[in-house]
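Below you'll find the structure I mean.
With one protein chain removed, the remaining protein chains of the complex are shown where they sit.
The first chain written gets the first letter, and so on, giving A and B; residue counts start at 1 in each chain.
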Amino acid sequence: MGALYRLFLRTQATRGRLIGLLLLGALAVVLGYAVGASPSADPVDDGTILMVSYGLALFVPVATLVFASAVLGEPNEDGTLVYLWLKPIARWRIVAAALAATLTVTLPVVVIPMVAAAAATGAGAPLVRGTLAATVLATIAYTGVFTWLGLRVKRALVWGLAYILVWEGFVARAGANPSRLAIRANARSLLVRMSGGPTRLISVSKPTAIAIPIAAAVLGVVLTIRRLIRQDVA
Amino acid sequence: MSDARIIDQGYRPYEGPRRGRAGAVRSLAWHSVLRALGLRRTPWAKILPIASVVIAYLPAAVFVGVAVLVPKRVRDQANVLPTYHGYYGFITAAIVLFVALVGPEVLCSDRRNGMLGLYLASPLDRGSYLFAKVLAVLPVLGLVTLGPPLVLLVGLTVANAGPEGFGGFLLVFVRIGAAGVVISAAYTALSLAASSLTDRRAVASAGIILTLLLTSVATHTLVERAGANEHIMLLDLFFVPFELVQRIYGDPGIRPSIATGQLAAAELAWTAGAAAVLWWRYRKLTITR
Partner (left out) sequence: MIVVDDVSKWFGDVVAVSDVSFRVGPGVTALLGPNGAGKSTMLRLLCGLTTPSQGTVRVLGADPHGDPALYRRVGLVPQQEAVFGSLSGRQFVRLAAHLQGLAQPDAAAVASLHVVELDPDDGRPMSTYSKGMRQRAKVAQALVHDPEVLMLDEPLEGLDPRQRLHLIELFRRLGSDGRCVVVSSHVLDEVERFGSRVLVMAQGRLAAEGDFHEIRALMDDRPNRLRVRTDHPRELAAALLGADSVVAVRLQDDALFVDTDDVGSFRRAVAPAAVRAGARLLELVPLDDDLESVFRYLVGRG
């Protein structure tokens, strides 16, 4: 599994992806600094809204989508998956290596700038803790879901963006129930509860906000393994 | 006398009429429209574009239904029907998704699968090729920028909830047209420019969505959270066209301090800038196959 993990790391962490996402992360820090440097009546509110509207709504899902959808999706599309599939390795090991590699690359790329941005807002330790927890949880959830998506459809990047835009950005705002099924809404609720930010951004309870993303991650992993076992290759 | 004859089935040159560059532009534009909508292709190719179009029209259908079923007194009290320019607020996600799909589909595929070389071996040159693509993308985007408000207008008018009199109807009709053109022009240029920068459709789509969302979130944060000058909003590719639409309807918009002339200039600058990127990329492009 170590060889697979190293292979996936190598194919994931391409220069273009890293530079693009590091720039997005840098922007988060710049915005955080700008918010922190401005005279604000409620830094906690402003900082929370920045973390939610830029971080959880855009940066975290997009960064995770870029890596997770490609880890098995690219080999599946270009035909190189056959070199891994036609080996005496249990399919779950292949998926485990892929997920481990994705998290190894994605977590630092998103968590560090998000935490730095939260700190830069000057809203205090609760926002930093909330951002850390919500970012890690959201990244794990998105990794499970988008890894499966990458294997399931062609152009997973577009489908993933459609999910982020339409489901999480539009449908999930329609009410409490659709909101529970959106990773963003759950991560946002957790962040706001921990930071003490504007309560209008809370749509689910704390246990739900933790359980649903974990369930999404587990479901994504199970579906990925199942898909890898059953699908036609090359 | 025998009526047998030998029909020469071998190669024969084409002797029919030749439609020239104009015909080539029309053909390419039509083919690009079909491609953008996933028509004459597999069901998978249709799902996302058609879903975007459906989402764009759904609220209009709902509001027309409300106008028909709910009495006017109740409607006015509850203020349930949106304004025609306010309608865009319901379908922004659909517009963004559609913009992100259309440009890459019509431009990236040609470069990736080698068709661009074939097109340029026809009466088309780079300029007319791009003109054909613009001719295709503009009306396709009009499906989601022009169509839904028009459906709303017609539906509400039929349900007796539309503008007062023929003059009122005509005014709204013209405004819808102008608004549609403003949004379509800017996003046509953006979509095609982004698609000229990479051969991969998915990367181009992601780039378009990110550009739109990033400029919006970043400028909003700077203005609303960091107290920056409001004119930074002119860098927001979401804000500029939609705020201009507000002004077309005579609404001061969400940033009345930004003059309409400045908005129009920003819209023009973004559109022209994107068009310049598109032209520059294609002028430089080496066609090897």
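One rule holds in what follows: a contact is a pair of C-beta atoms (placed from the backbone, for glycine too) under 8 Å apart; a residue touches a chain by one contact, two chains touch by 3 or more.
This structure is a prediction, so every number in the text was calculated from the model and none was measured.
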Touch partners, limited to displayed chains, of the chain removed from view: A
Given A:T80, A:T104 or A:S205, the one touching the chain that is not displayed: A:T80
Footprint left on chain A by the chain that the document does not show: 3-4, 7, 10-11, 78-80, 82-91, 232-234
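Here, only the chains that are shown with their structure count from here on.
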Gap in Å, rounded to a whole number, between the CA centres of chain B and chain A: 30
Complex interface listing, chain B residues touching chain A: 44, 48, 51, 55, 93-94, 96-97, 100-101, 201-203, 205-206, 209-210, 213-214, 217-218, 220-222, 225-228
Chain A residues touching chain B - in the complex, by the definition given at the top: 24, 27, 31, 34-35, 37-40, 46, 49-50, 53-54, 57-58, 62, 66, 153-159, 161-162, 165-166, 169-170
